[in-house]
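Removed from the display is one protein chain of the complex; every other protein chain stays in position.
Think of it as A, B, C, D, E, F and G in the order they're written, each chain with its own count starting at 1.
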Amino acid sequence: MAKIDDIDKQILDVLIENTRTPFTDIAKRLNISAGTVHVRVKKMEESGIIHGSSLTVDYHQLGYTFIAYIGVFLEKTSTTQFVISRIKEIPFVTVAHITTGKFNIFCKIRAKDTTHAKKIIFMLDDIDGVSRTETMISLEESINDKKRLLHKVFQDL
Amino acid sequence: MAKIDDIDKQILDVLIENTRTPFTDIAKRLNISAGTVHVRVKKMEESGIIHGSSLTVDYHQLGYTFIAYIGVFLEKTSTTQFVISRIKEIPFVTVAHITTGKFNIFCKIRAKDTTHAKKIIFMLDDIDGVSRTETMISLEESINDKKRLLHKVFQDL
Amino acid sequence: MAKIDDIDKQILDVLIENTRTPFTDIAKRLNISAGTVHVRVKKMEESGIIHGSSLTVDYHQLGYTFIAYIGVFLEKTSTTQFVISRIKEIPFVTVAHITTGKFNIFCKIRAKDTTHAKKIIFMLDDIDGVSRTETMISLEESINDKKRLLHKVFQDL
Amino acid sequence: MAKIDDIDKQILDVLIENTRTPFTDIAKRLNISAGTVHVRVKKMEESGIIHGSSLTVDYHQLGYTFIAYIGVFLEKTSTTQFVISRIKEIPFVTVAHITTGKFNIFCKIRAKDTTHAKKIIFMLDDIDGVSRTETMISLEESINDKKRLLHKVFQDL
Amino acid sequence: MAKIDDIDKQILDVLIENTRTPFTDIAKRLNISAGTVHVRVKKMEESGIIHGSSLTVDYHQLGYTFIAYIGVFLEKTSTTQFVISRIKEIPFVTVAHITTGKFNIFCKIRAKDTTHAKKIIFMLDDIDGVSRTETMISLEESINDKKRLLHKVFQDL
Amino acid sequence: MAKIDDIDKQILDVLIENTRTPFTDIAKRLNISAGTVHVRVKKMEESGIIHGSSLTVDYHQLGYTFIAYIGVFLEKTSTTQFVISRIKEIPFVTVAHITTGKFNIFCKIRAKDTTHAKKIIFMLDDIDGVSRTETMISLEESINDKKRLLHKVFQDL
Amino acid sequence: MAKIDDIDKQILDVLIENTRTPFTDIAKRLNISAGTVHVRVKKMEESGIIHGSSLTVDYHQLGYTFIAYIGVFLEKTSTTQFVISRIKEIPFVTVAHITTGKFNIFCKIRAKDTTHAKKIIFMLDDIDGVSRTETMISLEESINDKKRLLHKVFQDL
Partner (left out) sequence: MAKIDDIDKQILDVLIENTRTPFTDIAKRLNISAGTVHVRVKKMEESGIIHGSSLTVDYHQLGYTFIAYIGVFLEKTSTTQFVISRIKEIPFVTVAHITTGKFNIFCKIRAKDTTHAKKIIFMLDDIDGVSRTETMISLEESINDKKRLLHKVFQDL
């Protein structure tokens, strides 16, 4: 399990809110040198605790107003990894899990509208080894926020 | 719908890969001035296309090895927004949707292990207005990557 | 059971295709007098075989791109007729059936988009006596045509 | 999106109630010339807002007392359009949708009685590519009326 | 367990086919005295092996063309016997079982048509303690014959 | 529809209770001649209203303590009649329906015990064209009585 | 049915609590000779009432923290015994039943963690003849104790 100290945690608390905060700003806020910030972040990147960052965009403004969860049934479980590799080729699938319960694979997609969603669902259905899919549509994405979790995780370490 | 030009797209392509890339690096790669990068990014932030960034961490290293999807049934749909506000107080719920199909609300949680998951599920079950929950457990998070989508979205704009 | 002769059937075949065909046109086509057409149609209206006509519009052009089927579960079946009367006040519900199977009432709605659909679903959920609803979304309305049936029905009479 | 003015809306309100109302009657009611009604309706037909009309009949009097909804499961989603084209050959299917949820295609049928319904269900089951169907029977068609929706849609334009 | 000999079995084989066969006919066929038949049947009635007989009628000719199976969900299992006693007051319910699986009680009904079935279903739904029902409709009663079983049972005794 | 008069109904009321009541007893009770009873019953048999009678036995005493309902899924609906004909060869299946809902065929079986039931279920599963079965077990046969229905039916004629 | 007397029952009550209790201890407690205990136990072993004993271990301490129930769907029921024999080769499956309801076979597994469980589920899925599995995960094993039952069973004999 990762080992981080209080300075690391304070740096993480800033980066969680805004990954793009300049190190000089972080240094000023925590009353330490920018070099220290640099060293600490590098160490956390090398240990793999932090392994990247991602942009948060306004999907509605970009024309993507449609979110769906799609459960995938396979003909044979032995094709799971093959099907996952084919799903990766569909950029509209942002999340996919191998799951317990009735589905073999469970995906989240983002689409422009109903017609676009239909196309994406059909792409999934057409992958060799997929026998059927079931779709559940999001009427509202009420929470999509891992900041609350990340603050909690680092506090508790 | 957002309007962005080719320079914007090239800048976005870099930021999608690493939100923390310094503007001077982006400028060098695209053969433009750092000032231009700064202006373009600021404009995209003001228009709301970009509205933040988030850290990608290694949840396994941080002791969070358990992911589940939880479907929530409400006693009365009129309590939906109240229940969502209560769910927001549970940091382990990173995503929540109001959905079609059999569930009223559909959540994603991250937990340390089975015992921790049980506690979180019970927190959800104990919210006033929740009548029942159903849990589906992830055996493997095969895809969790919006970079492919973001590149695609900006290419197509 | 209704009794209609061959002339009636020929008239109906024209009206099925276009309810607004003038009687003089029908008369010309069938080589009978307009008065006869008038008398026959009136008789069929009085007997109740024909009891109206409805406009066919292009819902997409009118901004209604979203169709869903919604299954309604009631707290008590004794409230069925009351709930039906409340559903009638929602113009977006164009069809409602009392059904066998797991739902008490089964509705078809037309909405502008996902957000509008959510509002309509919540209207249904908020009717007194409704305990829960389940929604199935149409990705494409492939057939919506009773002309084929009507021609068949009148042929077979 | 379609553009229509107040005169258009008033004309539509009459036609929604009875598509067969003569233009001279509409003109009298709205205190405009029959020529104006003619021009306006033609324009709306050309723009496609109105694209036809259909007879409303009394199915009970015609011996059709049985309505069912039938969910169709396909062996492969890639056969969807083929199966739809085969379903179109069955006149008793008046509505068919490609849907989310557990069914691939969802149909509405009208039949004379239980025995007739069985025959229609077997026709669907026998289409190549159909693996299974599930039937839900209507005990009462409580609402089948798009007039309320059409008035609302045109008012809001 | 009941003890019967070969003579008993032969008598039963005749009665299974037609309960109304006169004892003298049975006696003739089996080459025994009518008195023996009488004594044997009486003994089997007293021991309770045979405890009655029922008429087989043609329900279609009597206007009862509709058969449905109805699953009943109770609010509390403790009301099971009370609900059963109320169901007994509905003559259209010919069979009722307490079952495993999702239903508490499972019934078979015979009705005249869809409208009559709806009334019977609503009678069941309105019994105190019943929370919901689910109906499955028979499209054809392909087998309803316990003669094959009875011959088998007595052969094997 | 069958036509029967008050005398017929009174005769039927007696036969419903006990199909073996001698005609002389019925005659005495109704204060008519035995010949009349004979003529009336014969007429009802010829018209098909009555078409047989069946023994009611005590299945527990005969060692048959186990009742189950079994839903059968077929690979192809086109095999329905073939599968029904094969099911008829299994004497333990006393009732079979072609049904709406999730099952193609729905059967009632009587068995000696759990082990015997398993054998019968496997016989069904092994019929060509059957893809799967689902079993629901009766914990108690609370009602199995068509006398209430028959009295009602004949009263209402 | 087994026949045991009061002495046998008292011996069993001790062994139920601890199979390893020495016969001399049992003898002392029951105020009988060790030889009698020996004879009685031997007799019960020979009659098959007792046919072994099993160690109770602390699975958590041994690194097995994960329990799941897995429902197995077969392609053909005729392969049931073959599949069972293959399941027996997987030591992590401690219990397997042929069941009524939607599953053909129902198993209990013990695994180290989620990743190990995934491997075991895939082993099951890969057996020839298995078409699909559904997994339900235990969040807590609240009761696993047959001592209460055994005391009860022997008391009631």
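One rule holds for everything that comes next: a residue touches a chain if its C-beta (ideal position, glycine included) is under 8 Å from a C-beta of that chain, and two chains touch if they have at least 3 such contacts.
Bear in mind that the values here come from a model prediction, so they are computed numbers and not experimental data.
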item	value
Which of G:Lys28, G:His97 or G:Lys119 contacts the chain that the document leaves out	G:His97
Touching residues on subunit F - with respect to the absent chain	65-66, 113-115, 117-118, 121, 135, 137-140
Positions on subunit G where the hidden chain makes contact	1-2, 12, 15-16, 18-20, 47-58, 61-64, 67, 69, 84, 87-88, 91-101, 103, 105-107, 110, 136-153, 157
Missing-partner contacts on subunit B, residue numbers	68, 118, 121-122, 125-126, 132-137
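Heads up, the rule we're going with is that only the chains that are shown with their structure count from here on.
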item	value
Size of the rotation, in steps of 5 degrees, that lays the CA trace of subunit F over subunit G	90
Duplicate of the E-F contact set - from A-B, F-G or A-C, the pair where over half of the pairs recur	A-B
Computed distance of Cα centres, subunit G from subunit C, in Å	60
CA centroid of subunit C to CA centroid of subunit E, Å	42
Residue numbers of subunit E (touch at least two other chains)	100-101, 118, 121, 135-140
